[in-house]
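Removed from the display is one protein chain of the complex; every other protein chain stays in position.
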Amino acid sequence: MQLEQQLRAARAQKDILLMTHLVLGYPSFEVNREVIRQMVENGVDIIELQIPFSEPMADGPVIMMANQEAINAGATVKQCFEFAAEMAATYDIPFLFMTYYNILFKYGEEEFFKKSKEIGIKGFIVPDLPPEEGDKYLALARQYELAPIQIFAPTSREERMRFLAANGAGFIYCVARKGVTGKKSSFNEEFATYMARCRAATDLPLAVGFGIADRSDVETLTGKADIAVIGTATIKLVEEKGPAAVGPFIASLR
Amino acid sequence: MQLEQQLRAARAQKDILLMTHLVLGYPSFEVNREVIRQMVENGVDIIELQIPFSEPMADGPVIMMANQEAINAGATVKQCFEFAAEMAATYDIPFLFMTYYNILFKYGEEEFFKKSKEIGIKGFIVPDLPPEEGDKYLALARQYELAPIQIFAPTSREERMRFLAANGAGFIYCVARKGVTGKKSSFNEEFATYMARCRAATDLPLAVGFGIADRSDVETLTGKADIAVIGTATIKLVEEKGPAAVGPFIASLR
Amino acid sequence: MVTLCQQAEKSAAPPNSPGLRQPAQGNENQMNKKGYFGNWGGAYIPEVLYETFRQLNEAFEQVKNDPAFWQEYVDLMSTYSCRPTPLTHAENLSRHFGGGQIYIKREDLNHTGAHKANNVMGQGLLVKRMGKKRVIAETGAGQHGVATATMAAKFGFACTIYMGEEDVMRQRPNVFWMEKMGATVVPVTSGARTLKDAINEAFRDWVSSMDDTHYVMGTVCGPHPFPEMVAWFQSIIGIEARKQILKQFGKLPERVYACVGGGSNAMGIFQGFLADRAVDLIGVEAGGKGIETGQHAARLASSDASVGVAQGYKTMFLQNSDGQMLDTHSVAAGLDYIGVSPILSDLWEKKRVRFAAATDTEVMAALDLTMKKEGIIPALESTHAFVQAFKEAPELQPDQAIIINQSGRGDKDIFTIAHAFDDPSWKAFIRGKGADYAA
Partner (left out) sequence: MVTLCQQAEKSAAPPNSPGLRQPAQGNENQMNKKGYFGNWGGAYIPEVLYETFRQLNEAFEQVKNDPAFWQEYVDLMSTYSCRPTPLTHAENLSRHFGGGQIYIKREDLNHTGAHKANNVMGQGLLVKRMGKKRVIAETGAGQHGVATATMAAKFGFACTIYMGEEDVMRQRPNVFWMEKMGATVVPVTSGARTLKDAINEAFRDWVSSMDDTHYVMGTVCGPHPFPEMVAWFQSIIGIEARKQILKQFGKLPERVYACVGGGSNAMGIFQGFLADRAVDLIGVEAGGKGIETGQHAARLASSDASVGVAQGYKTMFLQNSDGQMLDTHSVAAGLDYIGVSPILSDLWEKKRVRFAAATDTEVMAALDLTMKKEGIIPALESTHAFVQAFKEAPELQPDQAIIINQSGRGDKDIFTIAHAFDDPSWKAFIRGKGADYAA
């Protein structure tokens, strides 16, 4: 089943879906494994697996450090694929790869798609690859039926949103605010207007990310978005309290 | 009696005269007093009393430091006059003032001549005052009958030497070599030629200074010059062995 | 006088990306619509910056086609900095090597001491036109940071400089001046804590501040339009140098040498001669401790780099097989960078520019020789160009000339240079000062 259908099916059951994020190999694949178990068991609907990159330009300090540490600890792209294969085989929810374009580029774009398809990955989030630079990427996405998830930002104009949506699939990742990952967003009136603009631009499910940290954030998003994305919050939690804290945290969100 | 006559009289008795030098107030006027006593008692014919100046441009390291130390120790021009008066009154040999022009200038040139005359000083050596800058100085010298001792250098041409001699009195101070006080001079053939040039340029007695340190130097000069000038050597001696060593040293020179 | 010079300049400076658009050159170095030079460049930017880049492209297109803007730029550089910078005939070095006549283009005489001023003042004028009130920049050694802080003071912009923590510690003098000029210097603690990390950090600032803030990219790298824009401003070097050598030497040089960090000073001077096919253009990269040690920053002069996409553009990067960027090394902080201008990658691929590397050791020897022979202190970065020029000068005849681009002055590098020369008096001096400040 393609990602969009899969999400629509899940969404039919719940007011809002939860997407979580982790950086592969940080602090270790073992911890990743435990964290994912806790996430899935506590109702996470979709998981973004970030393949670490040495220059994570769009990420804030927490995720950036996680990237760095994972690489320092020796995490390779090959290991990331192996681990992702294991997760996709173990759990029934969709897994996505999130990474920067150079990782695909160096792996060989076609090879990257082929392998991802093989192991059951459903789509990609590549924050530094706008559609203008993604001819081949988008063609491969169509060929391999993997979702090239596009990103909306508060700065995106209407026309631009339509263009992005036309090049996207699966869902749209709406960045809640300007800036990088990890800082709190305020879901105020301006945000509501922004979400209305997003909604008007596409029929794809809308995910909202950047700075979602607790139940009240998730509640605020309910009705406005289809998917709430929790990124930095769980990474911090694991850093501070260990993987065992992830389950209760996820359970508390919705 | 004017300086030149006085020197000619002395020279009639000896093959060569000895002129010594000291820096007033260095290390103290007390030591100066003792050094002069030893000098006179051991046959020195004429003494140069250097009034210390803060910028003794033509002096080498030893005399330069002596100037500096004397000033640091509080030696004033007034004290120098008082001390010189005492010496001139005590001993029967000619005393000269050696200093830089600024000392006369600030004191008031006329006043400086007047006072020097009063206390029995016979002449001045002012190494930074060429005749071109000395109109007033030379006029005062004539007026007060004090010898404005002029300096020849190995670099002085014949015409220049004649000009200097015409403006000088007492004797001519022949700088033995280029450079500042205190370094050894070599009394070689070149030096002999130089002395011949000096002799040809003037009838005034010739003193030779810069780097004369021992009996052999004095012997070499005998016949070529009228006066051997011992400067740095005694200052070093006093520094190293105290004033008592001065007498024997002077006695050994001739 | 200045105005006479300005006039000379005026009539000569094509307001349209001069070097990159010379007709004799054909279209091969002209950018296509997507900001590519041949296969290199592009704009791999996060969506949140799309609009900012759209505006920047628009603003740059406008000024590029406005001769008054170029004139304003040239005027500013001739009254605030010291343009045209001279072309010095290094007679002693020429004699020493007994080959071609060595000429040195003196970018070191710019205000703030390097060619960085050209780019920064140009972008400053652009920022004024765009109506923004704040500038940010990355800096490695601190030259670009000092230049940007200077520009910000002159134009009355707020200014934040991102600088790797390592570099903040190593380059305190530059940090001091930036702060004194009113800039905020933010030490970057991520990654290798050096230049590339400072670039990432500047982008992180920009993605939230872009409404009132311009990111002053320091070299001919980064997403379109930065490579083209920085090259455009730096082209003033080559425009001047070409005229100067014709006037002073009577004909074109055989070869032109420039060091290559990001590539801005090299592109600056090369543009003056791109259309002169017979002029050999040589980019000199950091050979560090030797190519064979892996501790270098030679992207195009070694076979250690490969095509990649990072920091918003496609070029040759020093990276591992996964695409993770490698640590680089050079005695010259300004050359110590993973990527290289996409324009240079293109000119390299097309064999229009030849590349070489100079090791740290060779650099110190060439610096010593240049100081002693000419009384000129090139920056450690610039000295890389001297190394290669010295190697090749003997191949030429005395009636032939070469130009070395002296991108900056070395006296700013005193801590690094004195250290590299292992000068005992310097060490004693620093020990003494350190003791004075202890307690």
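Each chain carries a letter (A, B and C) given by its place in the written order, and its residues are counted from 1.
The working rule: a residue touches a chain if its C-beta (ideal position, glycine included) is under 8 Å from a C-beta of that chain, and two chains touch if they have at least 3 such contacts.
Predicted, not measured: the structure shown is a model, and the values here were computed from it.
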* Asked: Which displayed chains does the hidden chain touch?
  -> B, C
* **Touch with the omitted chain, as defined above, among B:Glu30, B:Glu132 or B:Glu240** => B:Glu132
* Asked: Which of these touches the unseen chain: B:Ile151, B:Val208 or B:Ala225?
  -> B:Ile151
* **Of B:Pro27, B:Gly43 or B:Gly60, the one touching the omitted chain in the full complex** => B:Gly60
* Asked: With respect to the chain omitted from the figure, which of B:Phe29, B:Phe83, B:Tyr107 or B:Phe191 is a touching residue?
  -> B:Tyr107
* Structure fact -> Touch assignment to the omitted chain, from C:Gln101, C:Thr150 or C:Ser341, lands on C:Thr150
* On chain B, what residues meet the omitted chain? -> 53-61, 64-65, 68, 71, 76-77, 100-103, 105-107, 127-130, 132-133, 150-157, 160, 164, 175, 177-180
* Mind listing the chain C residues that contact the chain we can't see here? => 1-5, 7-9, 78-82, 84-89, 92, 106, 109-111, 113, 149-154, 156, 169, 172-173, 175-177, 180-182, 240, 243-244, 247-248, 368, 371-377, 411-412, 414-415, 418, 421, 423, 425-435, 437-438
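Keep this in mind: only the chains that are shown with their structure count from here on.
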* Would you mind naming the chains that touch chain A and likewise touch chain B? => none
* Asked: Looking at C-alpha means, what's the farthest chain from chain C?
  -> B
* Asked: Busiest chain-chain interface by contact pairs, anyone?
  -> A-C
* Structure fact -> For the pair chain A and chain C, the C-alpha centroid-to-centroid distance in angstrom is 38
